[in-house]
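To keep things clear, I will list the structure first and then write my remarks on it.
For this view, one protein chain was removed and the others were kept in their places.
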Amino acid sequence: MLDQTRGVYIVTQTPFDDAGAVDLPSIDTLVDFYLKHGADGLTVLGVAGEAGKLTPQEARAVAGRFIRRAQGRPVVVGVSSASVAQLRELTAEVMDLGAAGVMIAPPGGLRTEEELFSYFATVFREIGDVPTVLQDFPFSTGTWMSVASILQLVERHPQIQVLKEEDLPSITKITKLREAQGRRIAILTGNNAMFLPLEMGRGIDGPMAGFSHPEMLSGVYRLFQQRQVEEAHDLFDAYLPLLSYENQSQWGVAVRKEVLRRRGAIGSAAMRSPGPRLTPVDLGEIDRLVRRTAAAAARWN
Amino acid sequence: MLDQTRGVYIVTQTPFDDAGAVDLPSIDTLVDFYLKHGADGLTVLGVAGEAGKLTPQEARAVAGRFIRRAQGRPVVVGVSSASVAQLRELTAEVMDLGAAGVMIAPPGGLRTEEELFSYFATVFREIGDVPTVLQDFPFSTGTWMSVASILQLVERHPQIQVLKEEDLPSITKITKLREAQGRRIAILTGNNAMFLPLEMGRGIDGPMAGFSHPEMLSGVYRLFQQRQVEEAHDLFDAYLPLLSYENQSQWGVAVRKEVLRRRGAIGSAAMRSPGPRLTPVDLGEIDRLVRRTAAAAARWN
Amino acid sequence: MLDQTRGVYIVTQTPFDDAGAVDLPSIDTLVDFYLKHGADGLTVLGVAGEAGKLTPQEARAVAGRFIRRAQGRPVVVGVSSASVAQLRELTAEVMDLGAAGVMIAPPGGLRTEEELFSYFATVFREIGDVPTVLQDFPFSTGTWMSVASILQLVERHPQIQVLKEEDLPSITKITKLREAQGRRIAILTGNNAMFLPLEMGRGIDGPMAGFSHPEMLSGVYRLFQQRQVEEAHDLFDAYLPLLSYENQSQWGVAVRKEVLRRRGAIGSAAMRSPGPRLTPVDLGEIDRLVRRTAAAAARWN
Partner (left out) sequence: MLDQTRGVYIVTQTPFDDAGAVDLPSIDTLVDFYLKHGADGLTVLGVAGEAGKLTPQEARAVAGRFIRRAQGRPVVVGVSSASVAQLRELTAEVMDLGAAGVMIAPPGGLRTEEELFSYFATVFREIGDVPTVLQDFPFSTGTWMSVASILQLVERHPQIQVLKEEDLPSITKITKLREAQGRRIAILTGNNAMFLPLEMGRGIDGPMAGFSHPEMLSGVYRLFQQRQVEEAHDLFDAYLPLLSYENQSQWGVAVRKEVLRRRGAIGSAAMRSPGPRLTPVDLGEIDRLVRRTAAAAARWN
């Protein structure tokens, strides 16, 4: 189901209420918000979705709710886990629930290509024939994959249909991947979309990222489809100060949830503990940046 | 239940069959083997118990089986997880099943004392009043705790009743911990017992370690109880070559399981994938070391 | 000499010729370029200055050349080294050459506050009474310092007169540092100035960062001095796309050197091996971003 992947995949937040419980109704409003702002697909239970803080049952419930609300749009579910058994189980469950595929990053602590290949041999033997997004996010996982290693994995495992590329620099890696021989797979990029127009220029198939203003992601993507490269940069640049502000790892996620709350997409900006809490000073900065972003976006239109 | 902890806690293996499924009947024979060789308590689902490869249901089943077979001996269950929610859930379940307490190591990626304290504040608020073994195993977790930090955690959280100390050198840290003021807690030591007689001499309350020959662990412990220090060293030294051979991280676990299989304690030496596989060369070395250990132990008796 | 530090400190590149030799004449043109664009001081031999690729003699020669050309402006010299003896020697040499002070980051592998304090006790005993910038750059060093640890170091060591803050998020850490009691020291910020106007708003004393367009750094600083906060943001935002493009670790340094070469500041954009090399595709992106930056800056004026 992922083999023709292209377009705008939004990496979703997981809404919690102020007591730290999963807020399922907010998933519905959040999905509606994403679709209204141009999402072609969703990626749930990623790092920015606080997937690592859930129980398996919660993960299943969250994924199921997103899938049901997505009105047939493809939903990719992050299933990375230190435990292959847990990864396999969640994979089977979410595929039953209607996921388009799963996203898998290598765990930390894989230290050589040999260990990397051995890990994925086990994983793909266990999960079977499931469409998979391979996530290359070394600053989060601690496991680095060279271009040669990624191509080797693609060669060995037909399940890999998409690469989520978020090494840094992503742009040089994208060019090397696109110049390589072998089976073509889709490349979507993360890193909070910090280099989206350049990545589009290097030949990716779209963003797979989160942002409080997904209309920018879809706008840049559509402009590139229409070969309006300068305009795509103009639009991107209008949002870049806020995008960069949200690009501060888990603290940036707290900001993003606060802005999504202000825009009515979710009921509470709370992150599950342990996690950052915003202060009045932080909120004042958000006021300024949101106001400036609105003004810049208005100038652009 | 753990506040008077002392004695010999064996860190258990998790038996799998050759197809990789949990082998529950082997848990019974393994517990009997441990008890016969002097275990006062058991610690299940540790790193050497391949806990990270199980699903939560499997973890629950394994812990329950160990607890039932332990005939009232205290069983500590490792519940460490990247997800506090999952940690909390497993804690509640195993306490219901009759565990004496849980063992918790900080996750990787805690980089300052501030983050360490914040993590455990969340954990203990979530799990409530559960007797806890704090595991200090930085080479496995990647999170280092100074003596001052450990004392601070003990001060803040009355749930911490035992410290499993397996930093290196453990011995100097033990002395500093024992010389410190504050609430006294039990200290048991891991690191595959590589420094057990020295650690006993520094004032610990017993080992919490795995070994294919637990009779050495209990023997050294009893000799120290009887103040037979030289004899304790003699016994330890007789087993040290094999102990050291098993002290090679996950590959050493494969060795230990093979020796336990040969001794009739478990049905299969298999580790769950991804994990090491022993070769004929490896098995030949085990032949030699087991034979030599038997001879040295015989000389000692 | 650093105790009243405030203003714009530019983190300098080290120029090499195409064969990889240090290009001393380019240091002169580079210093002139920095001063013309508003530098109040210079920081030489930082991470972005490829300090780790030099021999001690080369480091001395480079530092000396920068100091002589700086016309009395304060020059801070990075002296961090795995070897305290080497750090002490370079410190003595550059202070003799007229440096205003040195910058020191903890080495990697300090894993607890205890080890951190012990390291700096040794360092400051060895170097004696030398004005020092403490560099908090954990993503480069691998050693994390909490706010409490930094304050403790400031308390213990009067030599620390400036903190170069480049943890992420820097902004929340700056607020905590400014709210804390104790001896006030200057705070300058790095991270390629990616958050400069927000950091200024949080109370720092200026940037200590590198950029191919230092006129932006000095411009933002002066506007904040005049309390023109919105204008400072406007100026910053005009340069942000290029700034972000240069903010890609060592590859970003290659970009910066190329832009500095185009602006006539240095003779060659070469980095010493091993290091990145720019491709025609990369150079094309630089064309676009430099052109767009010029247009945005022109609109701003």
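Observations on the structure shown:
Just so it is clear, A, B and C label the chains in written order, and each chain counts residues from 1 on its own.
The working rule: a contact is a pair of C-beta atoms (placed from the backbone, for glycine too) under 8 Å apart; a residue touches a chain by one contact, two chains touch by 3 or more.
Here the structure is a predicted model, which is why all the values come from computation and not from measurement.
For the options B:A19, B:V281 or B:A298, the residue in contact with the chain missing from this view is B:V281. Across A:T29, A:Q57 or A:S146, the single residue that touches the chain missing here is A:S146.
Although one chain is not displayed, chain A still touches it through residues 111-115, 138, 144-149.
Taking the complete complex into account, residues 168-169, 171-172, 175, 194-195, 198, 201-202, 233, 236-237, 240-241, 244-245, 248-249, 251-252, 276, 279, 281-282, 285, 288, 292, 296 of chain B touch the chain not shown.
Although one chain is not displayed, its contacts with chain C can still be listed: residues 52-56, 58, 82-86, 89, 108, 118-119, 121-122, 125, 272-274.
Everything below uses one rule, namely that only the chains that are shown with their structure count from here on.
Seen from the Cα centre of chain A, the chain whose own Cα centre is farthest off is B.
If each chain is reduced to the centroid of its CA atoms, chain A and chain C end up 32 Å from each other. One inter-chain figure worth recording: chain B and chain C are separated by 47 Å, centre to centre, where each centre is the mean of the chain's CA atoms.
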